[in-house]
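What you see is the complex with one protein chain gone and the rest in place.
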Amino acid sequence: MNPLLVVLFLPLATAVFNRLFGARLGKGAAAGLACASVLVAFAFAADSVLGLAALPAASRQVLVHVYDLLDLASFRVGFDLLLDPLSGMMILVVTGIGFLIHLYAVGYMHEEDAGEYARFFAYVNFFVFSMLTLVLAANFLVIFTGWELVGVSSYLLIGFYRGKTSAADAGKKAFIVNRVGDFGFLMAIFLIWNAFGSLDFSAVLPHAAALSPGMATAVGLLLFMGAAGKSAQGPLHVWLPDAMEGPTPVSALIHAATMVTAGVFLVARCHAIFELSPLALGVVAWTGALTAFLAATVAMVQVDIKRVWAYSTVSQLGYMVLGVGVGAYTAGLFHLLTHAFFKALLFLAAGSVMHALHGELDMRRMGGLWRKMPLTCATMIVGAACLAGVPLTSGFFSKDEILLMALRGPHADFGLWLLGYLGAACTAFYSGRLIFSVFFGKPRDHHAYEHAHESPWVMGLPLVLLAVGSLAVGLLGLPGFLTHWQPFTDWLAPVFADLKAVPEASASRALVLGLMALYTGTVAVLGWIAWRLYTGEAAAHPADGEATSALHRLLWNKYFFDEAYGFVFVRALLGYSRWLWRWVDQGLVDGTVNGVAAAAQAAGDFLRGRVHNGRTRQYAAYLAAGACLLLGLALIYHR
Amino acid sequence: MFGVGFFLALAFALFAVGAFGVLTRRDPLVMFMCIEMMFNSGNLALVALSRYLGLASGHALVFFVVAVAAAEVAVGLGIIIAIFRTEKDVNVDHLSELKG
Amino acid sequence: MGLREVLLAVFAFGALAFALAVVSTRNTVYAALEFVAHLLCLAALYCLLDAPLLGVLQVMVYAGAIMVLFLFAVMMLDIQETGRESAFQGPGQVAGALLLAALLFALLVFGADRFPAAALAPAAAPGAPGVGADNVVRVARALFERGALVFEAVGVLLLTAVVAVMVMAKRRLEN
Partner (left out) sequence: MAFTVTVMGLLIFAAAVAANFAGMILTSTILGPKRRNSVKDQPFECGSLPVGPTHTRFHIRFYLTAILFLIFDIEVVFLYPFITILRPELGVTGLWIMGAFLAVLVFGLAYEWRRGGMEWD
């Protein structure tokens, strides 16, 4: 049996088992089973990827046929899995980081009762299965199936605390906003089927050039609509911050490391289509850049630590989308990889703080916690350094590469670079602000401070491993002028071998070094500002609702996106509906309809007495007569 | 004489007889038997066509039809028993409570 | 006309005759027994059509298990009441039903006649599913290689049926 099947179906099997019997097994068994299944899946994934690496570079593609989903004469879709360098990287991320998060959750969810505990692990395992389906898909039907399964499992996980209305609402919001994107994705799939007569990647992507330019743009934009929904881009980002209602390990798993990267993955997977359409690529890149910048500015003023990281996730996803949008697919995916590590770390560390402070998330009531929880503090500083792009951390290398590509890559634009640079500056500021407010300075809430404690080892161990990983993963993609050892680029090279111009940035070494110096300086200056502002006795946090300026109010309210949606979609729709109801419906339609309806009701009453009379055999007679009618029609009209 | 046409005609005839039974009998059990008869006529057509086209997939289909029919009979008879043990009446025509 | 043809004629006759008998018999128990006979004739026809496995299936599942259920159901209901009335209802209804059934039959026959003759021409030698062990193997391949998922679905369907019957019958047991 192919090891990929184990990777895919083991988490599903444990999910089903835990949901059915986990509550009776007790907490230890349920959690142990869930963790073990993901660990085994990781081992098998590593085995598959090593097997893939042993193949010659040009033939690193393994297709696994699991089952014929549909086998009609003209339309055949199989449940096919594709293992290539891209999906290989993704399954390692999903199972590897997924395992660490499982481990962390063992400690984090410990206070739940056995039933809820088993339910949690069942859902998380189900999520892992869904995500693996998505990344391993070998055709558009399977990837869409995975896409929807991810949507369902994230709905279940975000709304995990089902007693809380806000959690249930957040789950629904995530689901509905994602559906908007999915609509685009589905339309794109229809267009692809129409154009190619097949949904297999192998039949579509290598022959994408057969698409007319207009069709390529349409398909690209619709695919990106799906990607934007999942990856929380542009106007469809509103679900992600609310999704923090889920348990913290869920935030780390779904909203940092895996699910939200699906959009980036999709664009990279379908790059052959995007490359045909400069317009579609432009939309992708500008959406990414604007999202990166705007979300970073919002993160500067939020006081809920999980919410800061949520907006930071939106912003970092913007960078990845910017990367793939300027044709720097490898750079975008490298940022995806590094971000998966450090953002999972940051969320888990935030969860650890929250755990220590009994659910407190407001950074205005923290401070000085480094003495109480040194491990959490150290690991979170590592994560924040990566996020902010402190030199020599993984985030520095990956973000640097994207920005360089935005300035000098095949689809570069100065405006894209500027937005990216400003966003990076904001990132440095809010990362510093959060670290300094939470861990340094004087404790602001002495009661909470006294009761704070370091988390147990099951939560600490994943933090340490992720911190080490966050630092080490940068080595895989050092800048080109430092070394020729480029494992990440080389690994993904077969996937992007079809690109005409290899996106080798046409930049001189002086420019690269100058940019690096610029970023380093920016990070240093903004970090220092944050230190001065937030470690003092009276830290510069305004209270709730106290707006220091119009700008602050705008950012505090997240650019009024939710309010705008409320106004445009809810209020306007209601108003329009009311107008329709009053005039068109009641006046025009009802006037006509009431007459018809009265007649219809009379006819209906008559018929109900005669036709719908409860006599079984009479119904059977209608059935037979209908069959005769259909047969007769078929006989007449079939030639 | 015994080509595929003969068996198809026999299957059609059995189907028509079954339909006639469903339309005229009042005993729900006999109606049910007639429905099974229509099922079987379909099976007969499948077997005959498989025989003359040299396919085994028709046989597999008959397997599934029989298994589904078994499940259907189990539930259907369960429903009939449940209804008629409360109604104390075994005439379909007297049963019109479930109408809208 | 060899033995096979004679047997085919006899069992085709039997199937049709017992079908008519089921429809026209008043007593439900007799109707059930005639239905068993009808099913046995069909089983014989399957055997003659080179489908011995299906013949066995027909006897075991239909004539065996399903009809046992029918007979239990008959025994559980009080059948004396209907036995007295005529099996059919008024002459108008019978005529209408007869008309509908005849129409159905005619349409089916004409429909089959419309079928391109080429489609019905034997693809391989007639009787290709073969007799004996080979037939079983071919059917098994069709069942478990292409139809594995359907097979599992049938399992779930049977489970559903068991649960449904339990729910309906259990209420009765508890009363």
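Letters A, B and C name the chains as they come in the text, with residue numbers starting at 1 for each one.
Please note the rule applied: contacts are C-beta pairs under 8 Å (C-beta built on N, C-alpha and C of every residue); 3 or more make two chains touch, one makes a residue touch a chain.
Note that this is a predicted model, so its numbers are computed, not measured.
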item	value
Partner chains on view for the chain not depicted	B, C
On chain C, residues whose C-beta touches the chain left out of the figure	9, 13, 16-17, 20, 53, 56-57, 60-61, 64-66, 68-69, 72-73, 75-80, 109, 112-113, 133, 136-137, 139-141, 143-145, 148, 151-152, 154-156, 158-159, 161-163, 165-166, 169-170, 172-173
In chain B, positions touching the absent partner	1, 3, 5-6, 8-10, 13, 63, 66-67, 70, 74, 77-78, 81
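The criterion applied here is as follows: only the chains that are shown with their structure count from here on.
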item	value
Computed distance of Cα centres, chain B from chain A, in Å	52
Centre-to-centre distance between chain C and chain B (centres being mean Cα positions), rounded to whole Å	6
Residues of chain C engaged with two or more neighbouring chains	96-97, 100-101, 104, 108, 146
For chain B, residues that touch 2 or more chains besides their own	19, 23-26, 93
Contact set on chain C toward chain A in their complex	96-97, 100-101, 103-104, 107-108, 110-111, 114, 146, 149
Partner chain A, residues of chain B touching it in the complex	19, 22-26, 28, 31, 92-93, 95-100
For the chain B and chain C complex, residues of the former touching the latter	1-2, 4-10, 12-21, 23-27, 29-30, 32-34, 36-37, 40, 43-44, 47-57, 59-60, 62-64, 66-75, 77-82, 84-85, 88-91, 93
